[in-house]
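What follows is an incomplete set of chains from the complex, kept in their original frame.
Chain nomenclature is as follows: A and B, assigned in order of appearance, with residue numbering initiated at 1 for each chain independently.
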């Protein structure tokens, strides 16, 4: 029984752009994080897009939903920007898929020394293998049901809604 | 519903000893890892010992078992050396506690750049919150039942027994 990891971008996957000192997308770090964690669970990665979640459109969310539906796996992790993670979770939660879907991201990109990406991805990978069918957000060492979570932008944390 | 984290040492918690170039125990890194992961789940840490698991005695395992029994929490993570993690898991598994107990460690200490400690602790923290009553080993991105796992020392991985 394998796991599908759908990549959509978000803070977790941003790189440093030396030419202008800003952050941008180049390529994903998720394989490197799995390797660092010496992951041996059977994961299949699929990159849907590498986007800041504030830039995600309805069409993007439709694409994510379609990828969940067509995946042969019943365990799906979605890496996602934190700003609209809850919105995407709603879209998926309202679609009543018979799968375990876990959305995860990071408050600090993987390329920073003080990133939470590695801890979070480890957490999500356990959650997807152990939770019953449903859609979940996993952040801050916590599992949230898709319809009972919101991001507190002021504190930079996810909370029960 | 909070989580008890019992610390027993192991590779995950070793430091570099500059005076002789070897690794030894000084103090635990687990609070730092939880902080890095921005963990907000309610965890209570209890340091039982900081030992290489090859040096663990029956009395040490008895102490770990007793700490699981007397803990007010039903969700318990135990950080542990990998060499005898399975042995301790057996001791706990045979005791039929009505709790969810997850043993976790690292192949590379937290103080190294290429450590798996952060990923593993994130993984364990999700596992303990989502798994049913029982004793488990969580390593390599996988959950193992206590009586169906062994360490493959040659490859440095945990496998189904």
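Operating definition for what follows: a contact is a pair of C-beta atoms (placed from the backbone, for glycine too) under 8 Å apart; a residue touches a chain by one contact, two chains touch by 3 or more.
Please read all numbers here as calculations on a predicted model, not as lab measurements.
Colleague: Of how many identical copies is the complete assembly built, when 2 are given in place?
Modeller: The number of copies making up the whole complex is 4.
FYI, only the chains that are shown with their structure count from here on.
Colleague: Residues of chain B touching chain A in their complex?
Modeller: 33-34, 36-41, 43, 107, 114-116, 118-127, 129-131, 138-143, 157
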